[in-house]
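And now, chain A:
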Amino acid sequence: MSMRVQKALATLLGIVVVGILAGIYVTSLTGGPTPYRVPVAAAAGGRSVNLTIQTVAAVGPKLAPNANWVSYLVREHGIWHRSTVWTLPANSLIHVTVYQFDGKSGLRNPFLAQARGLVGDAFTLNGKSLSTINPDDASHTFAIPQLGVLVPLAGVADDAENQCDVAPCPLSTAHNTITFTFRTGKKGHYRWQCFVPCAAGFYYGFGGPMQTIGYMDGFVNVV
Partner candidate 1 sequence: MNFRRLLGYNLLTAFVLGIVGFYVGWWLGHQFSGPSIAYFADTGQNDIALFLAYLVGLIGFLSGLGFASYPIQRLLGKPPSLREKETAGTGRYFTLCTDHKVVGMQYLIGIGAFIFVGGLNAMLIRFELLSPTKQTFNANNYLTIVGLHGTMMMGMMTSGILGPFANYFLPIMIGARRMAFPRIEALTFWLLMVAGVILMTTVGYGGFPTGWTGYAPLNDQANMGMDSYIVFFALVGLSMSLLGLNMIATVVTMRAPGMAWGRLPIFVWSVIATSVLMLLAAPVLISTLLMVALDRTAQTGFFNAQAGGSPYLYQNLFWIFGHPEVYILALPGMGILLEILPVFARKPLWGYRLAVTGMLGISLLSWLVWQHHLFVSGINADLRPFYMLSTELISLPTGFIFICALGTLWQGRIRFTVPMLFALAWLFNFLIGGLSGVFLSDVPSDVTTHGSFFSMAHFHYTIMGGLLFSFFAAIYFWVPKMTGYAINERFGKIHFWTMFIAFNSTFGPLLVIGFLGMPRRAVTYAGYLHGGNTWVSISAFFLGGSMLVFVGNFVWSQVFARVPVGANPWASKSIEWQLPSPVPVHNFDRIPTFGADPYPYGDGDGAGDSTAPRVVTAPARPRP
Partner candidate 2 sequence: MTELADHSTDYGVVAAEPPEVMARNLRIGAHLWASASAFFFAAFLFAYFYLRALDSTAVWRPKHVDPSLTLGTLAAVSLVAAAVLLRFAVADHRADRLNAWRFKGAIVLALLLAGVVLQIVEWSTQSFGPTDGPYASVYLGWTGLLSLFVVGLLYWVETTLATSFRYRNTRRGAPVPAGHASGDGDRSDPDIENPLSLIRSELEAVSFYATFLSGIGIVTWFVLYVL
């Protein structure tokens, strides 16, 4: 092989290696959870959607690499998935049911213990209609700030029997059931998050799962 061909091959190899490395790098950053498209049903007064989610204290090794992290799960065709990006229809009523298996952490800002932005400005906690809970009882919140939606989710009592260890939690273990309804507005890409500092072991309780999409944060794609 002549010197020139050798150089050309080496350069080509260099370009390929750099290209592959850059490609790996970029794809590793674009990767994210696939959105869960929530099935839509027609109801009186427009379209409506049923969204069933649960919150767990430890997501477990099966659903995530960080087994100890706190997380939201969503029920998709009867199976619990760790997916926090949901596609919802625009201008529709969303009926949400939350099975809340996690214990109490308490809110940093007690103001967030009052629900807002809901249809009827109230939610039900184990069948009882409420607008506010004791901030110290809060385990999580479900909040979509850009839609003005915020619901405090009361935690399971510390001394409750039969607590759930590892997700996904069966309904036979201790839990609270919270239901509420909100209306999606116009189309858009909205974030949702939890406001309770529930990331155990992290500074101000707001690291790890609170700062990683797929656990305590996600998106609502309103289409």
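A word on the picks: all candidates are chains of the complex that A comes from, given by their letters.
The definition used in the following text is that a residue touches a chain if its C-beta (ideal position, glycine included) is under 8 Å from a C-beta of that chain, and two chains touch if they have at least 3 such contacts; residues count from 1.
Keep in mind that what you see is a predicted model, and the values were worked out from it rather than measured.
Novice: For chain A in this complex, identify the touching candidate from 1 or 2.
Specialist: Result: candidate 1 touches chain A.
Novice: Which bits of chain A are touching candidate 1 when the two form their complex?
Specialist: Interface residues on the chain A side: 4, 7-8, 11, 18, 22, 25-26, 28-30, 32, 66-69, 188-189, 191, 199-204, 206-208, 211-213, 217, 219.
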